[in-house]
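Below you'll find the structure I mean.
A protein chain is absent from this complex, but the other protein chains hold their places.
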């Protein structure tokens, strides 16, 4: 069985594993104070063109989200998110468990618009029920979204503008950031994206690392006592270098971007194969996730050979499924998959 | 510089690293559903003689504690702990952040007694202020304690008895469990200890793993929806096998116990060297942590060569410091340290 | 200006005020242990035909909701509510502040159906994303709803059945319970309703009292340490008798039901007047709240004389507004209002 089900099926990029082996018996200080973490932080600051940003490594996306969001909201504030946002549906109410409502916006393609944010903020300010409503306190978006769509630079600038207008922070969940930035449809660079955010994270787990996300704090307002806050939420690893070494490797010689670019290229090969076979593709993902719409008969063709993820039923006959590539996807596996697709 | 400062200075045991390398490009399901996690769980159940226990792997001790404790308490309940307990002083109020008070008991040696627990529980039940007091809802102890002391089997049985008497769970923080069980002063086995707890965790991070603690749930009352609960607190790793592989290796052929035993032996060599040099040892740790009481002049002898941890000032002249060994401590480093100690 | 804006414009029923005066200088124990609270509890148990229920008096609806819901949910559970439910929109995220998500169901008339609940519960149980989803942990409904609609006995029994099927509690927010039960469209009695719930509250603030809601705990599973829990949330009044005296009076000789019945009758006089004047009524409220749909020109007729509440814009021209009656509504004020309505 070859897995195209998700983008966390393998371990870490071989260069990371090698570095972990090479340094394994070195002694280093704990809790992220080691030289690998320091080096990784410097490289990430450089890659983001944010020389003053604070950078922390946290073990997973849900934990990064609950820490970041909890650090920016006042108790009576909510976070605005698309209904499809990871925090709104697939984190077991992790944000609510820290005391905050997720104000979910209905969206066709997983993206929310500046206009939608403006309406929610304006409604709060002008409603006669103002005193009884939760205050919209920040905006959460994913880049790319959970369904692989991408905000344009213009859309991100508009979101930034409405956040500035209402004095609330903008946060980007970058679990698959590399796969978004390296999409041929992306019109924004990492420094441009970074400059628009108050805080965001660069996903490692799905983009070459075994574990780890790099939380980047751009707005100095949120920097105080951040180590304490992360520790309180259980997010500090004693052997912090495990993540430092990974991010240091990923941000050396552009490895992060190269492997993500390749994964997107593989995904687009799969997309083209489906299109050539006359299969309709759901949504508009030009990232590492592809969502063909398949009939039961077509799905049977993959059985026992290729694993995909069930995404949703369109109707009695047709199902949306997901095929993912990642940094570890092999040419020959994609070739083999395409052979099956050709026969649909 | 050679570090004896703490027990998380190196990476992971070489057998673990090898296994991570060997399996790196294998594809496996996420979130702890892979075969390595399954195997590790089976081996841990066997090592604990708890065939029906649930086992989860969580990335660090603070996170494991806040998840475990939060899963056992009702909102109006507190957790009883020694003042020196990790949750009481070194986790930035992580337990309080989940809504629960830590009822801290003063203790000379880091241990709390069944009698102390009984008094708190009885006080709650009989106080005229009963309605306004937080209910003592569980007991948290560390084995070994933060200062290296060990509960005897009798003491643990007494704690179990008082917990049963007041119908509250007993939880053991086993961050250094291996170093406790392998102490020559320990009179209890892992199955015996496991049977006395409602829940406990077997520390990996400090005992051979890069990251990971194994939370063992003995009492079926607390098992429901545990994956959801861990996910909500940000404790689920997408690539759960990272921890599965580590624990699977540690619990193969008794590796966990062997490496911990060796670390304790090294620590006791250091202890003996201090004693032979006429240095008083603070407390009664026969585990991997040793706490000599040293003068400024004595401390200077280690400068630039051996790192230790500051533990506390006894008076103007004397300081308690900590020397730790771990699974990775090398004979020659201990030899070199002992050479210095001899010259105190 | 005469206020029909809401149902909390006056103080308390004169019989309550008299009793408060008569007993004012009596000395009594605090915290709800006085004889008036005891008597009120007994009368409420009798009125509900729940001889074993626990009854607590809490100062307001939001506080009662957050206490009740927090006491029934496990940390990873959410409460199912209509989008229009008070907890979902007008309590500033009070439920989320206690750590729980509100799973909001879209509804036309403020009511949710057993079928909707079943779908949510079944989806959780069968979804491949089960581990990452919040567990639906209870059902919250309002009787009457925020827009004055009423569940039929059959609908309530169906909700009870689905709750039993999935082993989750059913909770009723009875902020306006009296106005619901006394509606000519109600087909259920207080004992029948009470028997279907695990917990519910009888609203005092809007139904004759100055402050206070009576929380009734039917299911013994939730009774433990309830005083502690209420105290922890700040819900215990030192002079608990303030609420005891009010509920004791309201539940003497059926006062609660009589005054609510009269308020509904006054509201239906207003409804009829609007209907006679050819005004369309929004929704189907046969309780103390009436929602005529009026044009700007029509609304001007009330200006400076009668206060109503803005409920929502239908289109450029037409607005839904709310006229409320309550236990204190005077015949002559309704007469005067009807005179204006006749001239629309």
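In this document, chain identifiers A, B and C correspond to the written order of the chains, with residue numbering beginning at 1 in each.
FYI, a contact is a pair of C-beta atoms (placed from the backbone, for glycine too) under 8 Å apart; a residue touches a chain by one contact, two chains touch by 3 or more.
In this text, all values refer to a predicted model and were calculated from it rather than measured experimentally.
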{"item": "Omitted-chain contact residue, chosen from C:10, C:38, C:109 or C:258", "value": "C:10"}
{"item": "Residue among C:93, C:110, C:148 or C:169 touching the omitted chain", "value": "C:93"}
{"item": "Hidden partner interface residues of subunit A, rising order", "value": "31, 70-71, 74-76, 98-99, 130-135, 224-225, 227-229, 231-232, 236"}
{"item": "In subunit C, positions touching the absent partner", "value": "1-3, 6, 8-12, 14, 17, 20-21, 23-30, 59-67, 91-94, 97, 205-206, 210-211, 228-229, 231-239, 241-242, 328"}
{"item": "Subunit B, residues in touch with the chain not shown (by the definition above)", "value": "75-76, 78, 89-93, 96-102, 128-129, 131-135, 309-310"}
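Here is the rule we use: only the chains that are shown with their structure count from here on.
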{"item": "Mean-CA-position distance for subunit C and subunit A (Å)", "value": "42"}
{"item": "Subunit A and subunit B, separation of their C-alpha mean positions in angstrom", "value": "34"}
{"item": "Residues within subunit B bordering two or more other chains", "value": "228-229, 231-232, 236"}
